[in-house]
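Here the complex is missing a single protein chain, while all its other protein chains stay put.
Letters are used for the chains, namely A, B and C, taken in the order the chains are written, and counting of residues starts over at 1 for each.
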Amino acid sequence: MTKDDGNKAMHLSRAIQDLVEDGSHISIGGFTINRNPMAAVYELIRQKKRNLHLYAHSNGQGVDELVGAGVISKLEIAYGGSGRFAPTCIRFKKAVQEGSMAVEDYSNFQMTLRFLAGALGVPFLPTRSGMGSDILARWGFSKEVRSSDPKLPDKKAVVMDNPFGDWAETSKVVLVPAIRPDVTIIHAQKAATDGTVRIKGLTFADVEQAKAAEHVIVTCEELVEPDDLRDNADLNNLPPFCVDAVCHVPLGAYPTACYGYYDYDPKYLKAYAGFAREEDSFLGYLEKFVFGIDSHERFLALIDPEQLKNIEADPRTGYAPNLDRT
Amino acid sequence: MTKDDGNKAMHLSRAIQDLVEDGSHISIGGFTINRNPMAAVYELIRQKKRNLHLYAHSNGQGVDELVGAGVISKLEIAYGGSGRFAPTCIRFKKAVQEGSMAVEDYSNFQMTLRFLAGALGVPFLPTRSGMGSDILARWGFSKEVRSSDPKLPDKKAVVMDNPFGDWAETSKVVLVPAIRPDVTIIHAQKAATDGTVRIKGLTFADVEQAKAAEHVIVTCEELVEPDDLRDNADLNNLPPFCVDAVCHVPLGAYPTACYGYYDYDPKYLKAYAGFAREEDSFLGYLEKFVFGIDSHERFLALIDPEQLKNIEADPRTGYAPNLDRT
Amino acid sequence: MTYTSKEMMAVAAARLIQNDDIVFCGTGISMLAAMAAKHISAPHATIFFETGAIGSQLEEVPLAVGDPRVMYRTAMNGSLLDSFACMQNRHTGKHVIGILGAAQIDRFGNLNSTVIGDYDHPKVRFSGSGGAADVASFVPRSIIFMQQEKRKFVKKVDYLTSPGWLGGGRDREAAGLCQGGPWLVITNMAIMGFDDTSKEMYLKACFPGVTPDDVLANMGFAIDIERADVTPEPTLRELSILREQCDPQRLILG
Partner (left out) sequence: MTYTSKEMMAVAAARLIQNDDIVFCGTGISMLAAMAAKHISAPHATIFFETGAIGSQLEEVPLAVGDPRVMYRTAMNGSLLDSFACMQNRHTGKHVIGILGAAQIDRFGNLNSTVIGDYDHPKVRFSGSGGAADVASFVPRSIIFMQQEKRKFVKKVDYLTSPGWLGGGRDREAAGLCQGGPWLVITNMAIMGFDDTSKEMYLKACFPGVTPDDVLANMGFAIDIERADVTPEPTLRELSILREQCDPQRLILG
């Protein structure tokens, strides 16, 4: 996959083409309205990927667009919302209510631990979260579905007595199974051609999601030489050998935020919520903003340049102060 | 413990006095010849603490001096060595061979997971490490010792079948119990008066060790205002609420290294190895370098200033290039 | 003095926050409550978000816990793992106050934020747990913001997303959950507590101008109203902090 010189830079469309197949199990980074790998989300939709199994925690906008476009057949998730713009993600809500997509519910911490288990190479991790809840009592994927898919663990979770007595004042624990995606896609502020990744601000669960996956695609605001990220390795989040493809996509998280670079676009997100409400308007939206064009660059050309200016982050705060967010 | 204004700065001798009691379970940060909290180690010896239960992974110099001074009655450890200066720590070796201290052996990863379990607030974590080894077969602390001490889990480790079938190609896992120290002591390059900690370079397992403990003492090269560490929070490793005491001790890791500030002192470590070889010379060493003085500042005054100059880190490499290490 | 019920709710919660508290904030009014508390009475309280932001300074109100505004001058930028671990960890967790919301609540403070109707064929789907089930599992004290409506205060939640006192009494302990649990429910009309022994909800205080009967009329189950007093009105200072320093754009206050 990698060239002999270790250069992993490639066009996003090629990375998606080469690494994601119909039926792949994927996960995407980011959180609600922040650092979703939106350019990659649009590329997945544009390439008409089908029957993907998607793992997310509280990824909002990316999940909703993938679900709305019919890319996802199974979803494991903790939270489908985009803050004030869509307290419950709209196409997600419709798909679940219509039964067009199977959903397995976990909590945010449980999903995080499941990614961490994948990253650590263990089959499960224990937590004290969720005992007594329907998250444990009710399964979204039946036993039959689980046992028929070798990429799924045969149980949603297991409650077990503490084998160390009451050590750590704990009588029981919940074991949650590892997630092992075929591909994880994240968006970072900086990446080097060798695959080194530097995220600015909160990492959410991106690092665990990436390490859990067999393949990793990173889109980035700035593509730099490996030497440039060795000046302060304390700031780096993924080593080269975790990453397969590095794709230079400025504004690649738009319309979600990218700390230190740009804010989320309240106008776009509000307009999206309008489009998403009805089937027809949503299809029109996809036609115009995804299928009608062939790259993230062209997508950005559809956005009012004035608004792209408005959401530019100021260096002091990392976001766009006094942005009109009503 | 903390003053009303959230200021946690205090003298190291007071922090040790207030937070460490005879019989306390403690852990110290650092790794072999790097960033051991040596000023705190000497203070523990100077205050004649006794019957401490010590948790370490590959902490070399700090462990050896504590063991040699008779501070430790029980030790859980993965590795007792100081690199080329003492492939096996000398006083540690003697104490084990003489049976004057009980030792429980784990691997480095197992110890790390045990600290992480404590940090996460779960009774154990699973790994695939050590199956078939005597690390699992042989216990250093007997069942009786374990069941008589409420601060110890009743088992060294548990091997369990994977409750998720062969998920993650794993048939069995080893569960290792959480470590929950009363106090963890680490040395950092920078700390703020509110308890924020910034470590430069490798963190080893310091972060997990700190989070696992009920109380945390941090010694630091530079004591700064909380605002100074908010310029780039991506570089910070512990939030204020994890830390009880912040003690300003320049060269607080000496004679071990502190990345970006100073190298380890090969002369001191070699001389130490000489002193440590015999009981009498070791007692003489303690008398001169620990009991004979009352602070780390005085301790440093015993060291040849020329040599302190020699070990100063250069900004490019973070260590002292071309240092005589023969 | 005029003020909205949202303002009363935010102020009522802010008053509960102390300097040593670590406040877990969700989206919306809970952020305002924490922001207000930092300005009013608890400057050293720590605001933190499940996204990993610890000690956020919040110059502007975030519209989601993933809003880049939560990252401004934090003490630490961690990860989801760090923030939930901080709650599950018993040393740090014991200082955490969780602030939650939900679509349904029952008399033991069990919350539903997942579905209305049958889980397999839901009539309405909501966002799901997010970190709510985790917070509810780990945290010794949680405050729950609710709208006072019959369809929200229900005999039995359609789906138990976040464990409260479960069936009451010592049920939480039996299930393996941490001690502590739902502490207070703050609605647009009143504040409810939970009985120390039975863990059943009771009326603790009505907002000015609201009677216990008003509250009961807007719930799907009856609760003890004998212990109720009246919540003091927001002060001028409280209101001006809320309006001028916390949410001048009235993004959350409306």
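Methods note: a residue touches a chain if its C-beta (ideal position, glycine included) is under 8 Å from a C-beta of that chain, and two chains touch if they have at least 3 such contacts.
The structure displayed is predicted, hence computed values, not measured ones.
Visitor: Of the chains that are displayed, which are in contact with the missing one across the whole complex?
Guide: Computed over the complete complex, the missing chain touches A, B.
Visitor: Out of B:112, B:196 or B:219, which is the one that touches the chain we can't see?
Guide: If we include the chain that is not displayed, B:112 is the one touching it.
Visitor: Which one, B:204, B:254 or B:289, makes contact with the chain that was left out?
Guide: B:204
Visitor: With respect to the chain omitted from the figure, which of A:70, A:87 or A:121 is a touching residue?
Guide: Hidden-chain contact among the options goes to A:121.
Visitor: Tell me which stretches of chain A touch the chain missing from the display.
Guide: Counting only chain A, the missing chain is touched by 4-6, 118-122, 194, 196, 211, 213-214, 226, 229-230, 233-234, 236-242.
Visitor: Tell me, which residues in chain B touch the chain that this view leaves out?
Guide: Residue positions of chain B that touch the missing chain: 30-34, 57-58, 60, 77-85, 87-89, 92-93, 96-97, 99, 105-110, 112-113, 116, 127-135, 137-138, 140, 159, 168-173, 201-205, 207-208, 257, 259, 263-264, 266, 313, 317-319, 321-322, 325-326.
Going forward, only the chains that are shown with their structure count from here on.
Visitor: Can you list every chain in contact with both chain A and chain C?
Guide: B
Visitor: Any idea which chain sits dead centre by C-alpha averages?
Guide: A
Visitor: In terms of C-beta pairs in contact, which two chains are most connected?
Guide: Highest contact count among chain pairs: A-C.
Visitor: Suppose each chain is reduced to the average of its Cα coordinates; what separation in Å results between chain B and chain C?
Guide: Chain centroid spacing, chain B to chain C, equals 40 Å.
Visitor: Using mean CA coordinates as chain centres, what's the chain A-chain B distance in Å?
Guide: Between these chains, centre-to-centre, one finds 37 Å.
Visitor: Name the residues of chain C that each touch 2 or more other chains.
Guide: 71, 77-78, 88, 90, 138 - these are the residues of chain C that touch more than one other chain.
Visitor: Counting only residues that touch at least two other chains, what does the list for chain A look like?
Guide: Expected reply: 127-128, 168, 170, 173, 201.
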